[in-house]
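With one protein chain removed, the remaining protein chains of the complex are shown where they sit.
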Amino acid sequence: MDMGKKTKMNLGKTAVLLLITLAVYVVMKALLISSILSSYWGLVLDQALITTIGALGLCIIYGFSGQFSLGHAAFYGIGAYAAAFVSKTYGHGSMAWFLLALPVGALTAALVAFLIGLPILRLRSDYLGIATLGFGIIVKVGMDNSNRLLPVLGGATGITGLPQVAGFDIIFLCTVMTVLLTRNFVQSSYGRACTAIRDDEIAADIMGIDTTRYKVLAFVFGCALAGLAGALYVHRYPFLHPSSFDFLKSFDFLLIVVLGGLGSMSGTIITSIAWVFLLEGLRFVLGQQFLEFRGVIYALILVVIILLRPQGIFGGKEVSVMAPPKAIPASGKEGPHADPGN
Amino acid sequence: MPILEIKDLSKNFGGLKAVSSFDLTLEENEIVGLIGPNGAGKTTVFNLITGIFPVSSGSIKFMGQDILGMKPFKITQLGIARTFQNIRLFKQCTVLENVRTIFHPRVKYGLMDSFLHTPRYSAEEERITEKSFELLKTMNLDDRAHLTAANLPYGDQRRLEIARALAGEPKLLLLDEPAAGMNPSEVGTLVEMIRFIRDHFNITILLIEHQMGVVMNVCERLVVLDFGEIIAAGLPEEIRNNQKVLEAYLGKGVVSA
Amino acid sequence: MEHFLDQVINGLQLGFMYALIALGYTMVYGIIKLINFAHGDVFMVGAFIGYYGFAKWGMPLPLAVITAMAVCAILGVVIEKIAYRPLRYAPTISVLISALGVSLFLEYFCSLRFVFGPNYRVVQRPFEEVHWVLGGVTFNNIQVMVAVVVIIMLLLLQYMIYRTKIGMAMRTVSFDHDAARLMGVNVDSVISVTFAIGSALAAAGGVLFAIAYPQIQPFMGIMPGLKAFTAAVLGGIGIVPGAVLGALIMGQVETLTAAYLPTQLRDAIAFAILIIVLMVRPTGILGKNKPEKV
Partner (left out) sequence: MLTVNNIQVYYGAIQALHGISFEVNEGEIVTLIGANGAGKSTTLRTISGLIRAKSGLIEFMGQDITKTPAHKIVKMGLAHVPEGRKIFPNLTVHENLLMGAYTKSDRTEIAASLENVFQRFPRLKEREKQHAGTLSGGEQQMLAMGRGLMCKPSLLILDEPSMGLSPILVEEIFNIIQEINQLGTTVLLVEQNAFMSLQIAHRAYVLETGRILLSGTAADLQANPKVRSAYLGDVIE
């Protein structure tokens, strides 16, 4: 196999991935335009994609780097508020300001993640979990009282009248970009450093990897994705309320990532979409009369899945387009041979 | 200049002396064995060299540089690599990934190249993969490159740890019981491999081992540790006939037996 | 100053209740390393059973408390058997997700109209509230009751853990399952007992809570559960005196913040203190940091 063949294979996978997404896009678009998919289900679809972006962020943090975060929704919320602030104060529905609000949301979340991550990522497993959970609650209190700092943020009553400029197209595009970026990151040397930390932090350290640095890197990247998801969310739903970002939302992200199978991007993507549709689907299937059973059924499904598939649905595996190309050594070139005597 | 110079090294855990007044000088290209009964403090010496535990007193110099108080990853990046007595592979990763990961500190592309998979990324990945396969081949593991590390038999896991350590391009390699859990034919191969590694990669090797077959065959010099103190040092033949060593190591009955 | 002491007493009352809940978290964590998110909901079920007992079924209060404790002990054991035990050898995160599922199940199930219903209920206390003033400090009979009940339970628990065979077995299981098995300890039954005791304590806490802050609803367990868990981590999770210490600190922090700072900041300050403590002592105030063996 010649040099560059592997590169081609990688490009090949990217091409296949893009083709699939294009096909999905065309089908979805057709369904939406022809109103086979009602605007209500269109909204659900957008929510599913936004959830996917946020969940991929946690997939990086927890699934690939092993950092147990129970505060992911806080960063989703920070992104949402930062973007809402930009759009509400300056944008007023302008597309250019909206496009600016997206990176502002992501970067604000990333910045906060960096500042909080540097000290708390020293903590291990459950202690880190509870510290991030605590951070999430602090952020929620901050949102509830945000009007004291900036009246436009609305405090406990939330913000209304946000311009709904995000549509299916841009949300879909952001999702595809997120999937590609995450995949590329995971399949790079930086991603491998993170995965090594997940598997054995001490060994990674002793094998020459600056563990603090890569834990923070993964955390910042994952939180930036949560921020991006939040920024999209506020431009899709006209009403922003602090309770959308409380710790129960963090648990949503967590259970998606775990049910999908830790360390599986494909699992995270599919579970995100399935989970959002399941929740709405239940509403639909149960009808008004039995709607109150929705929560009970939802909880039961959760317990049953985890009992049946403790490793998650995908159990760390990837579907082939998301998997790294199988590296094969260049033939012809002889490696050194130990060729031991016996 | 010696590659490693340890002087008067001591380590206490609570009141317990794990290592005391330990001296060791390694010259370039040596293979030296560190032996002694279970619990003698051998692995502690490795942990002190690689910076896992802070040293209680003494000095450690690597290629003339004082490495006391450095973080483990920094010490490794200077050129000391090791394997672990209780195998510590990146279990959920493939064999190949385990080796490729260790190239990270010297990788020649940035984060942006990672995100965008630029040509620079591709070329460098190509190089890392080639080198990893060379190392796997050296350790007879190239046909298992895509298996998950956790599913390898012990012998293969031990050899993978060595391959992984070599990926750090070390000047000094510390092997902690490389033969444990291997069958006799694997042990024979291992002895050859250790010699090959020394010659081919031009490195110094310090190894802890219980199987005397390996130690006597591969080491040029031995240091015997018991209760954290050196009780003997010298050529394998000398050690083999040293009564103090035989008693400490094999039990008192051995001489009469 | 008197106002301050009044607040300290209020904080003590809250802290005592947190302690009852925190003990269940810490015992379960000590034994199977699980953050049992369903624990706060067991507390809620306890509050409801107790309330039904004394308000609807006409039980005397002590009997209502005991009934709530018994029902919840069984509930705890059943939860462990169905949702956690099958995952004994699975990754801890799977068990945690299962616990989340159980937690949601209890909340939504209890919200069903034919169970407890989704709405707040105001609890009619089975006795009148009586205030006393002693040396300028005000306190009431509810606070005295809470203190007495909690202290009795703590002493009983202490006795059980340190003076009985099952307590000794619990301590060995929390050190090492295999070593305990080799002594002839049936680890599964010890785990069941732990869940039973933890849940019973939470139930007692629930009934006290219902009487002290006379309002109950199916989601009432979430915040106290979270606070109690935080208290357990603050004190050093897995350590019984740590849970009590952490709970008392949490109680004080909360009431004092509410009294002297904007009330809305209460939760933020409580969790900020947790984070700061963990920065200084990564395993809590009484926690021991065991270095990993290399």
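Per-chain numbering from 1; labels A, B and C assigned in written order.
Operating definition for what follows: a contact is a pair of C-beta atoms (placed from the backbone, for glycine too) under 8 Å apart; a residue touches a chain by one contact, two chains touch by 3 or more.
If you're wondering where the values come from, they're calculated on a predicted model, not measured in any experiment.
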item: Missing chain: touched chains present in the view; value: B, C
item: Option touching the unshown chain, where C:Val130, C:Leu155 or C:Leu182 are the choices; value: C:Leu182
item: Residue among B:Gly69, B:Gly110 or B:Gly213 that touches the chain left out of view; value: B:Gly213
item: Residue, one of B:Met182, B:Ile203 or B:Val224, that touches the chain absent here; value: B:Met182
item: Candidates C:Ile49, C:Cys110 or C:Ala169 - the one touching the absent chain; value: C:Ala169
item: Chain B residues that touch the omitted chain in the full complex; value: 37-39, 150-155, 177, 179-184, 187-188, 191, 210-217, 227, 240, 247-248, 250-254, 257
item: Positions on chain C where the hidden chain makes contact; value: 165, 168-169, 171-172, 175-176, 178-179, 181-187
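As a working rule, only the chains that are shown with their structure count from here on.
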item: Arrangement of touching chains [line / ring / star / complete / other]; value: complete
item: Which of B-C and A-C has more C-beta pairs touching across its chains; value: A-C
item: Identity of the most central chain, Cα criterion; value: A
item: Gap in Å, rounded to a whole number, between the CA centres of chain B and chain A; value: 39
item: Rounded Å distance between chain B and chain C, as computed from the means of their C-alpha atoms; value: 49
item: Whole-Å gap separating chain A and chain C, where each centre is the average of the chain's CA atoms; value: 33
item: Contacts with two or more other chains, residues of chain C listed in rising order; value: 294
item: Per-residue overlap in chain A, given as positions that touch at least 2 other chains; value: 202, 206
item: Contact footprint of chain A on chain B as seen in their complex; value: 50, 52, 71-73, 76-77, 81-82, 84, 88-93, 96-97, 100-105, 107, 109, 111, 113-117, 119, 121-126, 128-130, 133-134, 137-140, 142, 145-146, 164-165, 168, 185, 188-189, 191-193, 196, 200
item: Partner chain B, residues of chain C touching it in the complex; value: 293-294
item: Parts of chain A lying in touch with chain B, wherever the complex brings them together; value: 3-4, 6-7, 10, 14, 181, 184-185, 187-193, 195-196, 198-200, 202-211, 217, 263, 316, 326-327, 329-330, 333, 335-338, 340-342
